[in-house]
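I have placed the structure first, in the form of structure tokens, so that the comments after it can refer back to it.
A single protein chain has been omitted from the complex, and every remaining protein chain is retained in its original position.
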Amino acid sequence: MDLKRINISNKLVPDNYLKLAQNAQKSRETEERELLEKRKLPINGWTDDHIEELLQQLSLLDSNNFPKKAGVGEREARIACSLVARRHYNFGHGIGRSGDLMEAQPKAAGSTLIANLTNCLLLDLIHEMGIRSCRACFLAPLATGMSLMLCLLTLRQQKPLAQYVVWSRIDQKSCFKSIITAGLKPLIIQPKLDDYGSLSTDLFAFSKMVQDVGVQNILCFCTTTSCFAPRNCDDIIEVAKLAAEVAIPHLVNNAYGLQSTYLTHQLEQAQRLGRIDLFVQSTDKNLMVPVGGAIIAGFDEQLVRNVAKAYPGRASSTQTLDVFMTLLSLGRSGYLNLVKERKTNFEYLRMRMREFAKNNKETVFENKSNPISLALSLKQLQDYDLDLTKFGSMLYTRGISGARVVNVAEQRVIEGHEFIGWGTHHSQTKTAYLTMAAGLGITKAEIDSCFEKLKESWQDFLKSSKKK
Amino acid sequence: MDLKRINISNKLVPDNYLKLAQNAQKSRETEERELLEKRKLPINGWTDDHIEELLQQLSLLDSNNFPKKAGVGEREARIACSLVARRHYNFGHGIGRSGDLMEAQPKAAGSTLIANLTNCLLLDLIHEMGIRSCRACFLAPLATGMSLMLCLLTLRQQKPLAQYVVWSRIDQKSCFKSIITAGLKPLIIQPKLDDYGSLSTDLFAFSKMVQDVGVQNILCFCTTTSCFAPRNCDDIIEVAKLAAEVAIPHLVNNAYGLQSTYLTHQLEQAQRLGRIDLFVQSTDKNLMVPVGGAIIAGFDEQLVRNVAKAYPGRASSTQTLDVFMTLLSLGRSGYLNLVKERKTNFEYLRMRMREFAKNNKETVFENKSNPISLALSLKQLQDYDLDLTKFGSMLYTRGISGARVVNVAEQRVIEGHEFIGWGTHHSQTKTAYLTMAAGLGITKAEIDSCFEKLKESWQDFLKSSKKK
Amino acid sequence: MDLKRINISNKLVPDNYLKLAQNAQKSRETEERELLEKRKLPINGWTDDHIEELLQQLSLLDSNNFPKKAGVGEREARIACSLVARRHYNFGHGIGRSGDLMEAQPKAAGSTLIANLTNCLLLDLIHEMGIRSCRACFLAPLATGMSLMLCLLTLRQQKPLAQYVVWSRIDQKSCFKSIITAGLKPLIIQPKLDDYGSLSTDLFAFSKMVQDVGVQNILCFCTTTSCFAPRNCDDIIEVAKLAAEVAIPHLVNNAYGLQSTYLTHQLEQAQRLGRIDLFVQSTDKNLMVPVGGAIIAGFDEQLVRNVAKAYPGRASSTQTLDVFMTLLSLGRSGYLNLVKERKTNFEYLRMRMREFAKNNKETVFENKSNPISLALSLKQLQDYDLDLTKFGSMLYTRGISGARVVNVAEQRVIEGHEFIGWGTHHSQTKTAYLTMAAGLGITKAEIDSCFEKLKESWQDFLKSSKKK
Partner (left out) sequence: MDLKRINISNKLVPDNYLKLAQNAQKSRETEERELLEKRKLPINGWTDDHIEELLQQLSLLDSNNFPKKAGVGEREARIACSLVARRHYNFGHGIGRSGDLMEAQPKAAGSTLIANLTNCLLLDLIHEMGIRSCRACFLAPLATGMSLMLCLLTLRQQKPLAQYVVWSRIDQKSCFKSIITAGLKPLIIQPKLDDYGSLSTDLFAFSKMVQDVGVQNILCFCTTTSCFAPRNCDDIIEVAKLAAEVAIPHLVNNAYGLQSTYLTHQLEQAQRLGRIDLFVQSTDKNLMVPVGGAIIAGFDEQLVRNVAKAYPGRASSTQTLDVFMTLLSLGRSGYLNLVKERKTNFEYLRMRMREFAKNNKETVFENKSNPISLALSLKQLQDYDLDLTKFGSMLYTRGISGARVVNVAEQRVIEGHEFIGWGTHHSQTKTAYLTMAAGLGITKAEIDSCFEKLKESWQDFLKSSKKK
């Protein structure tokens, strides 16, 4: 609004009152201009109403919100339910165009702008978190599993005859299924189990697999950074070196690794010393938005672009909107604060866990390359006759969510592949354990409350069970 | 809220005033109970505030909203930006579980409930629209192109060696790309062009292709119902018969066909007389929600379930929420009204287009099996020296969105396949034309305004150009 | 947002897509400019998101929303609960200044602007509705009763010794109480009851009262336009003539009269031919906003201003916000449509009531000067032994709200004044009756449903009772 016009003809407001307001308005305009020109995270977060004002202005640029429009297409972004329109700020056209997820949508200049700008801000964030060599990224309105699959399918377009994915075992279904659903065949590399129960990448097995199967038959290596302890982050630097050496693409599942400077450092080094083609991270875990999006990033702009192009058709703009709003709301300093607090809380969690272990004759696994998740042995409980899953229920009923009780005996066949010791990432695991993670946004109070409830559950378990 | 408690001890409100309010409350509770028990579309739409109240109650069932929780997992659905939390009614956990999109999410009973209920309501809607034999469906948080790809990948799991998709040509990129990105090979069947410019399925070519390529090498047939005139709805009944005969799966792209009882009737008949395995429709076009979701439906429950299982990982619950809210808001009668109005407006659009054609020496193509889109020849304009795309711009600048000016000369190579006459679905199209559609939600006023602007643009074009 | 900046340096959106969006943006800016410059009702209503965008921009002009402020006053419009801030669009400072309700608030340029602009729009509306001579008005954040009291107290400042208000009886408490609470003494003029049960102003009694009490002792005449049938609108033209003749101020309670062109015509004529000082109307009844505001208007700018000045301290800006939003949302055409529909529905209500009367041997009172409310005799029911209030309950329980069953026997002492036949506006009323009104926003469907339920209740009453 042009403040100078307000008092044209007759005064609505005394001029001097307006002058002060003008300063406030200018400061907002400066923030907007900087965002549009620099396309970097604002240093400080924006206020809620500033974010909403920007969204309203941008949504006006989409054709479904043009005041005088006659829509005779098959898809006009009409929204039937006003609550739905409202929660999407009247954005209806989604993003992308049939050919390409990153292409501008002619009917939706506003949505296009937000999509492109969000990708710029995400690249800035990736740089800020330490992956300085990253060249391009985009927000895929798909959760991590689907995004990994899209990467695999894109890689396959370049190497249509290669059917194998060499995969460092991690016992989490969705990554594994993304290989299967893509119509590819996984070659499973079991991690090495050291004396302390920690699991690391078996590099030798990687090399051997390449020799055995042949470079031309291997579509890519697939490694994982963030994972449940006692599995460590894969040794992606060494895998990357091998990938470079044998010229095999390397896809990294960085699910919740963007929040950890340790893991981003691994990625940066791996690329500098070897080869990473694409790495994928989930938006919900790293940016605290609802589940549903992933950031697909890489070190070669064209390859990243190709992944976007492989996406057939338009897509939801909801994930973009969530991420855009969150990044504006946090700003750089807000995000870095969260990162710092998480690290502090991880240390606190470890301290509390060690204390608990000491008091109960258990151990905390020493997994040095896992900066997020920790595992506590459950040796004592294993000796009792009550099923360990009961212990898990006890925790959950008390409000501890996310802690996982992992038993050693489980065996599972998934899509025709047998996994011994499912859940432990290894066929030889002997000791049951409990994992806990310090994810972005965790608070000290939660950790305190968690150990209080853990203690109660522990006692309850011992009471309601007896030694085998 | 238990009204009886309000006046315990001392009165806050006179009892008789409360009695009346109780009736209102009861009527709401009845609506809720019926929804949860019958799992069918409510006859009449719900009010906005009732919808929001239900969502708030359901969101309380998700663990991230439990008052006393300690989250020590890697993913706890914490939401950083309060605006984002608000617009998602505090739902953060998405839907599905790593194994399966339709599986219950243990941390999110509320989200799970909405997802399951929405699938029930959608099945009811599909039945209501005439596809009575449909056995199962689910809302995929993927737009149509990706959903088709997921169907193809699922079909492939059962027939891993078949690489070909026999596809009745339709010049719209996203369906074609879904075949390519899936790593499959399209076998393109060009439609037949009749004397009036109308395009129908070339059944003979279908049979011949099967003979030439071999049943064992063909993954499936892929046909399309809703499309731009003058292409007609594929003759899916006959293709279905062939599919049944030769035992080849049949996937139907029903992009915006759920809104037309003519097209749903075709689907129902095709299944009764032949074979359809899966049919996919977009939620934005058929349910007036923002772009981003599709309904994947079929006649065999297990197959539909397999598609859901092929989806790796959790997924966004946004599309579910939009559809759930919209279905409650419209109710059965609201939706059927929209369907009826659309049909009336389609007739009106055709009448206006014929009138315009008559006044300007043009023709409306006679495509009898297309109940949504119409095409008007642009013979006169083809004779002028100005590029026809200028005419398209003139329309768009005046606010006509969705009308497409289709020129005859275009040639395009897409993913290595050459398309002559791209945009016209046929290599032999001689006459340029303009398409318009009467999609769900269109109004008579829009059509009137459209023809007013069309007239202006027509005159402008003739004025600013001269005969070749 | 300056669209030209969007594509500075690198393109975020193709230029030609932006160009179209620019037109949409311009059309919005034009609406804003016209509003601020002309200060008249927009011809057509604004969209919701345009209204919200304007509010967000204006709220930024209030000091509590300045980004860098240090508040060391006793009142800084801090808002503790974010839901409250949100529902008030972050406006917190209210309107007015300790001295004067219409004075600009230095800390709140945005609130001041809205308040002044709303008063301009209301004056335009009053003119549009036919009271062309009206010179000034303002929105008081007080319901009608308090507003009348403020008018009386203001008039009293000019004539401190006059204690009497000559008041044409209307049996509605709040107007009467406004006289009492102001510390004044009512002189009650009972209306004349004609043979058909209709009630009109007793002009002779007015003149006589002036003679008896003395001009110097009479603060003002107080008349009422809109009221429950069978009372008519007071004959304000004649009272105004008398007021002019004897130089006594004349205050008109126009509670819900602004919605009727008949009543506004009376006001305009009364002022032209006689004297009206101030007239007051409620915002909820005339503008369909929540209860809480009134428009105080008059024909002398200074007098209206004096009323605003008599208001001690700041006041809520909520009523202003509601009215501002509603006027923008409806626009002139929206409001005039409501006015027209109401009139049509009033005719329909009368037709249905006459029909019902005929079928049940009752009469509709012929009150020619009441264009909103109608009364139906309840002679038949009076002969039964069941209390008539039961009949009222029957109606209400069935969802008929606002219909009033008026019994003849009631007697009531209010603030020391005895009213015989309370509720009927007259001590001699013989026939009980039922009143119904066609207020702004009523629908034909409501009237239909009302008579259906009335019929049921009538039968129920006769069944559950017997003739006396």
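So that you can tell them apart, the chains are marked A, B and C in the order they are listed, and the count of residues begins at 1 in each.
Heads up, the rule we're going with is that a residue touches a chain if its C-beta (ideal position, glycine included) is under 8 Å from a C-beta of that chain, and two chains touch if they have at least 3 such contacts.
Since the structure is predicted, the reported quantities are computational estimates derived from the model, not experimental observations.
Novice: Sort through B:Leu54, B:Met146, B:Val339 or B:Met436 and give me the one touching the missing partner chain.
Specialist: B:Leu54
Novice: Among C:Val213, C:Val246 or C:Met288, single out the residue that touches the unshown chain.
Specialist: C:Met288
Novice: Touch as defined at the start, partner being the missing chain; which of C:Ala104, C:Leu267, C:Leu303 or C:Met325 qualifies?
Specialist: Residue touching the chain left out of view: C:Met325.
Novice: Among C:His127, C:Lys177 or C:His265, which one is in touch with the chain left out?
Specialist: Of these options, the touching residue for the absent chain is C:Lys177.
Novice: If the hidden chain were put back, which residues of subunit B would touch it?
Specialist: 1-3, 5-6, 8-10, 12-14, 17-18, 20-21, 23-25, 27-29, 32-33, 36-37, 39, 47, 49, 52-54, 56-63, 65-68, 89-90, 104, 106, 109-110, 112-113, 116-117
Novice: Considering the whole complex rather than only what is displayed, give the residues of subunit C touching the chain that is not shown.
Specialist: Contacting residues on subunit C, toward the hidden partner: 48, 51-52, 63, 66, 68-84, 87-88, 91-94, 98-99, 107, 141-146, 148-150, 153-154, 156-157, 160, 172-178, 180-183, 226, 228, 255-256, 282, 284-285, 287-293, 310-319, 322, 325-326, 329-330, 338, 349, 372-373, 399-404, 436-442, 446-447, 449-450, 453.
Novice: Can you list where subunit A touches the absent chain?
Specialist: Its contact residues with the unshown chain are 20, 82, 396-397.
Quick note on the criterion: only the chains that are shown with their structure count from here on.
Novice: Does the subunit A and subunit B pair touch with the same residues on each side or with different residues, judged by whether over half of the numbers are shared?
Specialist: Mostly the same residues.
Novice: Could you name the chain whose Cα mean is nearest to the mean of all protein Cα atoms here?
Specialist: Of all chains shown, the one whose C-alpha centroid lies nearest the global centroid is B.
Novice: Report the inter-centroid distance (CA atoms only) between subunit B and subunit C in whole Å.
Specialist: Centre-to-centre distance between subunit B and subunit C: 48 Å.
Novice: Centroid of subunit A to centroid of subunit B, CA atoms only: how many Å?
Specialist: Going by mean C-alpha positions, subunit A sits 29 Å from subunit B.
Novice: Residues touching two or more other chains, restricted to subunit C: which are they?
Specialist: 20, 23
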